[in-house]
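Of the protein chains in this complex, one is absent; all others appear in place.
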Amino acid sequence: MPKPELLENFPNPYADRDYEIVIETNEFTSLCPLGGIESDATDLDLLKGGAPDFATIRLTYVPDVNCVELKSLKLYFWSFRNDGIFYERAVNRILDDLVAKVNPRRMTVVGDFNVRGGLKSVITASWPPPARG
Amino acid sequence: MPKPELLENFPNPYADRDYEIVIETNEFTSLCPLGGIESDATDLDLLKGGAPDFATIRLTYVPDVNCVELKSLKLYFWSFRNDGIFYERAVNRILDDLVAKVNPRRMTVVGDFNVRGGLKSVITASWPPPARG
Amino acid sequence: MPKPELLENFPNPYADRDYEIVIETNEFTSLCPLGGIESDATDLDLLKGGAPDFATIRLTYVPDVNCVELKSLKLYFWSFRNDGIFYERAVNRILDDLVAKVNPRRMTVVGDFNVRGGLKSVITASWPPPARG
Amino acid sequence: MPKPELLENFPNPYADRDYEIVIETNEFTSLCPLGGIESDATDLDLLKGGAPDFATIRLTYVPDVNCVELKSLKLYFWSFRNDGIFYERAVNRILDDLVAKVNPRRMTVVGDFNVRGGLKSVITASWPPPARG
Amino acid sequence: MPKPELLENFPNPYADRDYEIVIETNEFTSLCPLGGIESDATDLDLLKGGAPDFATIRLTYVPDVNCVELKSLKLYFWSFRNDGIFYERAVNRILDDLVAKVNPRRMTVVGDFNVRGGLKSVITASWPPPARG
Amino acid sequence: MPKPELLENFPNPYADRDYEIVIETNEFTSLCPLGGIESDATDLDLLKGGAPDFATIRLTYVPDVNCVELKSLKLYFWSFRNDGIFYERAVNRILDDLVAKVNPRRMTVVGDFNVRGGLKSVITASWPPPARG
Amino acid sequence: MPKPELLENFPNPYADRDYEIVIETNEFTSLCPLGGIESDATDLDLLKGGAPDFATIRLTYVPDVNCVELKSLKLYFWSFRNDGIFYERAVNRILDDLVAKVNPRRMTVVGDFNVRGGLKSVITASWPPPARG
Amino acid sequence: MPKPELLENFPNPYADRDYEIVIETNEFTSLCPLGGIESDATDLDLLKGGAPDFATIRLTYVPDVNCVELKSLKLYFWSFRNDGIFYERAVNRILDDLVAKVNPRRMTVVGDFNVRGGLKSVITASWPPPARG
Amino acid sequence: MPKPELLENFPNPYADRDYEIVIETNEFTSLCPLGGIESDATDLDLLKGGAPDFATIRLTYVPDVNCVELKSLKLYFWSFRNDGIFYERAVNRILDDLVAKVNPRRMTVVGDFNVRGGLKSVITASWPPPARG
Partner (left out) sequence: MPKPELLENFPNPYADRDYEIVIETNEFTSLCPLGGIESDATDLDLLKGGAPDFATIRLTYVPDVNCVELKSLKLYFWSFRNDGIFYERAVNRILDDLVAKVNPRRMTVVGDFNVRGGLKSVITASWPPPARG
């Protein structure tokens, strides 16, 4: 289960200036939900049904008072490892957890998921959301 | 024959936010129309005339109430396999079928077709269509 | 000699919508003009003077009532094969011939020519021409 | 069903010399066998079970008296389109059909299949088979 | 814990011929051993210590009587997901498990592991092992 | 310790015109801070704790009266070699030092840091900072 | 019609040493034979039937007494421009013409032809031909 | 010494339309100035001090009445070969010389210089210069 | 100064089989020797003279009784950071230190150094050295 309580901040050393931080990992993995229900995989039998998903996650933000601490972010990403979750929920959940903890001036999360059934998916969510034009 | 009745939705888990979903397949194949008439290829003789086309299809949309379910989308793409259809019609047809079913906030379909006669074609259609400027 | 009379149209199947068609060939070849005079190469002696040029041509347009038929476009490109013509004239001529025949909502032609004398040239012309800003 | 009777030869114009011909297509498609039984897909219901496979096929051979005619080879590859067949069988079958028809001095067939379930497969078969060392 | 009992074979359809099969996945993941002891990760606390490893695994073999069934191979690879294991042991273990089950004429396993501490590792093991020269 | 006193200018030869200069090095290295305290690494023991970081630094600016002299810039970058400093501070510090010395019309510094713990970071800071929109 | 009489040599300046020369052009073009008969294209009507072919030609040789002069080689390649010729014949013909003129210690010609009907062809011929093993 | 008197024009064949011409060479070379003084290198001793610089130059312009003639442009670029000149001056000088001769509607010159001391430089100058915003 | 005493082994888990381990880092840095004398850089003044070198180091070996422990190898590579050493000596030194500690069946070290003065260097040393043929 995603554990946002793992996230930690450190004080932004240049908070008087808007500048951009991009953090990317190609080691994000979670499980496909089994029967559409989010849950932890606690044994191999469940894993058979809830097949692993793999993604590259790219986080872009302008820090305000806080920056997200890299090691804590890594642990937070690891907490999805045995969790059954849809692509759309995973990306939006990461955005919500990070916005709640880091309180940035703006943030975008991109999840670029491996091919499944010949289809590749890329999900992009931003806070604040883009204006409807 | 394209079968839009194969398409299925699931509820958008973050409908209060505009976010973008990109789905891409490099396994789209249909047939070149024989004598300009759309039809199903029911035997090899027809296939000889209606040569196979191959394309990468890239779908980009902002979901509203619904997201398109990936497995149903795959089956829908498969339903073009033995269908004789022009490039321009295929791309616009996919856009219309998906807009009708998914009812997104906006959607773009790109079809990037393999070289034929030394010419490569890329067709891009959007809903709502771009403003004429 | 370029033969625009080879170009043929077919009716745009989705004329109520602005959508974009890109057609690209990396098999365009013409001749360098001999003494600056456009002409057909009718034997090898002329070819010695009017050296072959090679280019990738990329055509982007939004169709109105008509789409250009791919096979006829291929034949039209072939008609430059033994013709002596400058880069700048070739690209603008292709634009003019296609606009006259297809009558699109907008069109851009890019000619990306192979290195000659260590110099690579790319020519881009559009209709309607870009506003002078 | 693969139709080797579509294959045609033309006389090797330089049969006194060993030289190599490589022919490659990235447009090979067949179906996954349904319940392990090879068969033609005659309607969409079958296609649902027998999912499409996509591959790049690369054929390398030294011709003897005959060369394989390109257009007939294309039609032969098309005859796999609605056929349910395993990867291993497809590659070895292509090798056997071509060796029987073309009677080359040597031939290798490589099938490079798209990712399925996160696994990519490449099958390589040669005639005469490599010596066991 | 790696579960070789998940592996299944199917009969090699062309067993009279030596031909090569390559299977590659870029979705292999296991855990770094905690204190050098192989074990399953049963909760997040363990995961904190036994950090995830990611690798591309490439398997090359010449089948004898059997071919490894792809879906069973995928499940076998998944069984490493929550297992603490060294790179060297993982690659050699995969080789041993597959040789024991599939009994191939020859087989090579390559594990290409993601960068850790600025160091990238690639391990290659073969059966029968290469002659010492 | 970063030594901005190493930076030297030369007079901009075309100061009457806004033009852009990009300078990039893939040879920037500093140390990870030990216990969060910036300091010089004076022996190997410190280095064990304060692990080396590696980055590509890309500087883009429009010169006013001065251009930064390349050799002095190289020496300035070298002065970070044994300095313990956070990514965010390094990029913003480089921007501040260069703005103070060169007094450009505008300047952007991008630091693209190597993967650590599976996470890659890219920091971008500009002067004057972008308008908040 | 290919004109080997255009080829010229210059004396090998280091004939006492075996060294290798590779010459490659991506600007080779000829015509597809019309009805299988080699001939020159003298007007557009013929060109319609005998469609243009495009190839990269790579020539590798060890010179003996002579080296081929580059400008004459270029003119020789141009003499295929309006000639109807099969791939296999073109590559072997180039080899024969060059071996006859340059009399090298060894020579290989590779013709890498553009995709036609979804099939790409690469022809390789050598003099002396490889030993049959 | 740069010789703008080598530049020649030809009449723009489509002067009634704004269209863009890009010309790029990766064969630009000049010398590093010796002691900051621009001069010609007349012997090897000078060359030892004034080390060679190498760059890719990319010229983009919209022609008005004239187009720059390619061969004359090549000769003009060659005239920098033994000239000691700074990067910033070279790019702006090329822009000034070409604007003075060709009198375009707009023009941009980019000089992308090889790495020196681990630093790569790219200089971009335009006429008319960009508005200060 | 290189500190081979930092290197540590762990027991090869599959010592009965010859298998290959490749370890690569693109984060190797040392200093250019000052006046040809190997020494540690203890302050910035020395660094000015002994400019930093950067390399990718690739180590390939077949372990016997021992494998090199990755973290200790990383620390060993770090010990070159402030050391003045020639390319040729660095690569051979790394080979000697590792052979002495790990006692492998065979080992190769490749150092691929960044461009200096327009020249790129790659040094390859093996133990046992290749037979002179």
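As written, the chains take the letters A, B, C, D, E, F, G, H and I, and residue 1 is the first residue of each chain.
What we mean here is this: a contact is a pair of C-beta atoms (placed from the backbone, for glycine too) under 8 Å apart; a residue touches a chain by one contact, two chains touch by 3 or more.
For clarity, every value in this text was computed on a predicted model and none was experimentally measured.
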* Option touching the unshown chain, where H:Asn12, H:Thr60, H:Ser79 or H:Asn92 are the choices -> H:Ser79
* Structure fact -> From H:Pro13, H:Pro52 or H:Pro130, the answer for touching the chain not displayed is H:Pro52
* Among H:Thr29, H:Asn66 or H:Thr108, which residue is in contact with the omitted chain in the full complex? -> H:Thr29
* Asked: In the full complex, which residues of chain I touch the absent chain?
  -> 86, 88-89, 91-92, 116-126, 129-130, 132
* Structure fact -> Note that chain C touches the chain not displayed via residues 52, 54, 114-115, 118
* To do: Provide the residue numbers of chain H that touch the chain removed from this figure.
  => 3, 26-27, 29, 42, 44, 47-48, 51-52, 54, 75, 78-79, 81-82, 114
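The criterion applied here is as follows: only the chains that are shown with their structure count from here on.
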* Hey, what chains does chain B share as contacts with chain C? -> G
* Taking each chain's centre as the mean of its CA atoms, how far is chain C from chain D in angstrom? -> 38
* Between chain H and chain E, distance of the C-alpha-averaged centres to the nearest whole Å -> 56
* **Per-residue multi-chain contacts in chain E, two or more chains** => 26-27, 52, 54, 114, 118
